[in-house]
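A single protein chain has been omitted; all remaining protein chains appear in their positions.
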Amino acid sequence: MFPILTVMVALPAVGAAVLWALPSGARERVREIALGITVLELALAVALFVQFDTAAAGDIQFSETYSWIPQIGASWALGVNGIGLLMVVLAAILTPLAVLAGWWEDRDADRRTRYLALILLSEAFMVGIFAARDVFLFYVLFEAMLIPLYFLIGSFGGAQRRYAAVKFLLYSLVGGLIMLAGVVALYFQGPGGDEAFLTDNLTDLSMSTSTERLIFLAFFFAFAIKAPMVPVHTWLPTVAENARPGTTALLVAVLDKIGTFGMLTLCVALFPEAAAWAAPVIIVFAVISVVYGGLLAIGQRNMLRLVSFTSVSHFGIMVLGIFAFTQTSVEGAALYMFNHGLSTGALFFAVGFLIHRRGTADVTEYGGLQRVVPVFAGTFLVIGLSALALPGLSPFISEIMVLVGAFSVAKAAVIVSTFGVVLAALYVLLTYQKVFTGPVPEARASFRELTRRERVVLWPLIALMLVLGFLPGIAIDTLSDPAADIVATVPVEEAGQ
Amino acid sequence: MDPINFVILASILFAIGAAAVLLRRNAIIAFMGVELMLNAANLALVAFSRMHGEIDGQIMAFFVLVVAAAEVVVGLAIIIAVFRARQTISLDEPAELKG
Amino acid sequence: MVNPVLFWIIAAITVIPAFSLLFARKAVHVAMSIVLVMVGLAAAYITLGAPFLGMVQIVVYTGAVMMLFLFVLMLVGVDQREDLKETIKGQRWIGLFTAAGLGAFLVSVVGRVTVAVSDTPVQGDPDVVAVLLFEKYVLVIEVLGFLLITAAVGALVLTHTPRLKPRRTQLEVQRDRVLAGADPVNKPMPGVYARHNALDVPALDPEGQPIDHSVSRVLKIRNQTQEGVEFRAALEDPSRKEGDR
């Protein structure tokens, strides 16, 4: 069988190497090359999606297993179920758009080459992580991911980019370190042998309750940092403020999903009892994230920080959905991971375009632009509305599935979370109001309408959100079975909130 | 008289050598302190050899002697190299090791 | 057993000079004291039944090592005096305390130990040692040989001053001189006939013309030079006779 997943990991990685190897003279067309590679990757992802057997969405498909370090039982094992499939597709969709969105950055061809190579490298790692079927491989990629990101944030970005990069690195490393302890502990609990780290071999382990809980917490902590949950979220606004919008879009839209993805496919799937034990507390933190993120988003003047706080809020909803352990809520959370990627990605891109025009992310510097750039305003509004989960756009479906699905388990949590709905309206509309409404500014001609390239970045995302808003079945079909499997493993406890 | 007294003598010489290394800033003098420490060890070895009636202790001392000679050669060469570079042999001057 | 008197003599000629390590200001003095210590140690070895080692000690230490030290001191400058004032905070007292403590501790421990002394003292004569060295420990000897060679080479490398620029050939030196405006050959020497002190008389070129710059600038300023013309005139004067003027 054609090793499509390995190819999908290798393609961008090789592409990055090629870009690096290009002699200085040949770097003029580097953007086109990078775009070509990412589009090819997207084509592969589409092929993957088409080939995917929806009827068996709960099973791992496109499996590949090669022995890697048999001494410790690590293997190069890839494969996706429905959830992993969607995340791989999401990564493949957003990377070419990130390349396009950053088209105007960097006049210097060498610098541009470095940036694009790092983006490609990130894509390779992202695909690898979402397809990893081996806990050790997952961990290695999880940590390796930090390398391109550290440079993406630290070398390309705003005034405090170094501070932001270090902060990001420290947070991630702390999480990764604790997770490493979990990985090692898991090895000793596992069956051992050549394939000790395959996730298939790690389910249904018999270990003592306290061991299981500790390992669960080790993994969960790392993922909670990645999917920024209050109170370990503060790295995200700093990074968002200082990194390039394109980088942040990839980071928040795809990479942070590793957190929720890991919670779903590792934490819950491998340690169901511990997950059920910890769920009430986690749900409390999730709800705090929802409200806290929303309130802080309202209080921001910097649009990049604002969007990152909205993500904190949305991640709270995803975590709530995961740890409510009902079929609908888990489906909704998994779907939200995808939809949030589209929505937030588009939002960061759009804010990036604004900053490109005016050079600041401060909302108070804007105003009255609706009359000047109506198309931009309309596009921005639609993207903003997707962030507040307006029906008709896909985030709505996932959000309502989480809220409605989790209601039976955690009534109080859901009721408090619905405040997030009001807060979402506030932060989106207030931002739109400050940027686009009000008296038409004096220097109206200096503000350019959305260019064709920018439309190519934003409109496909909007189209996708519309299609999935009305026909979410395309995605849900691949999620139902995995969600059902996960829910089935968790011991049901009737105690509600 | 018991040969153990030579071991006591060796201990005293060793302590004096160590104190020289710690307290003198002249590299050559400190280096001589090192030599004294080595010789103190040798004395102890020979004394043990005498006490146990085994000749191997002397052989060990012989080896130490050879190694010490090699060490002196290299050490003095280093001192000269440093002197050429800095015109001083004070141990307090080279502070590149500062963290 | 060892003669106590001998022991005390050895103790005296080792410990007392050893203190010069701590108190003597001049490195030369220290080195000379250490020579004494080494001799004392050699005596101790001989006393303890290791005559070969004692000889080697004298040859190697007093003869080679300490001489090497003295050579280095010559290179570095014998008169390098050391300021005994301590610069590192606490170093002197902690160092003294630790060293003294170590010594006291070792002495107290060793002093409490009683070891049965062998009744059959071995004598480390050269033939005995030689057999042992080249039979039982031959491999170690070989390795030590390597070590010594390496150390020697290392010392050469360390003390070697590398030539940073290529050596200038004579041709280059000469070319630079001419380019700088020097005479192509040696400067003409002043004076033709030693009728005066000759330094104040300019040389004559092949055409018989005086060469001004062959006379020291200083003499010209002092007006102590002779015009060459005057001499030439005298030279060409047919009425000139030997012993005129």
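Order as written gives the chain letters A, B and C; numbering starts at 1 within each chain.
FYI, a residue touches a chain if its C-beta (ideal position, glycine included) is under 8 Å from a C-beta of that chain, and two chains touch if they have at least 3 such contacts.
Please note the rule applied: contacts and distances are computed from a predicted model.
Of "Multicomponent Na+:H+ antiporter subunit C", "NADH dehydrogenase subunit L", "Dihydroxyacetone kinase DhaK subunit" or "Spore germination protein KB", only "NADH dehydrogenase subunit L" is the UniProt protein name of the chain excluded from the display.
For the omitted chain, the shown partners it touches in the full complex are A, B, C. Residue C:99 is the one among C:2, C:65 or C:99 that touches the chain not shown.
Among C:16, C:64 or C:109, only C:109 touches the chain that is left out of the view. The residue from A:102, A:245, A:272 or A:405 that touches the chain not shown here is A:405. Only one of the listed residues, C:74, C:88, C:130 or C:143, touches the absent chain: C:88. Of the candidate positions A:99, A:118, A:145 or A:385, contact with the hidden chain is made by A:385. Remark: the residues of chain C touching the chain excluded from display are 88, 91, 94-95, 98-99, 101-102, 105, 109. Mapped onto chain A, contacts with the missing chain fall at residues 167, 170-171, 230-231, 233-234, 238, 292, 295-296, 298-300, 326-328, 331, 368, 370-371, 374-375, 378, 385, 390-392, 396-397, 400-401, 403-405, 407-408, 411, 414-415, 418-419, 421-422, 424-426, 429-430, 433, 436-440, 470-473, 476-477, 480, 483-484. Mapped onto chain B, the footprint of the missing chain covers residues 18, 21-23, 25, 30, 91-92, 94-99.
Throughout what follows, only the chains that are shown with their structure count from here on.
The mean-CA centres of chain A and chain B are about 65 angstrom from one another, to the nearest whole unit.
Inter-chain spacing, taken between the CA centroids of chain B and chain C, is 22 Å. Listed in rising order, the residues of chain C touching chain B in the complex are 1-4, 7, 10-11, 14-15, 18-19, 21-22, 27, 30-31, 34, 37-38, 41, 44-45, 48-50, 52-53, 56-57, 60-61, 64-65, 68-69, 72-73, 75-76, 80, 82-83, 86-88, 91-92, 95-96, 98-100, 102-104, 106-107, 110-111, 113-115, 117-122, 124, 128-129, 132-133, 137, 140, 144, 147-148, 150-152, 154-156, 158-159, 161.
Contact residues on chain B toward chain C in their complex (touch as defined above): 1-9, 11-20, 22-26, 28-29, 31-33, 35-36, 39, 42-43, 46-47, 49-56, 58-59, 61-63, 65-74, 76-81, 83-84, 89-90, 92.
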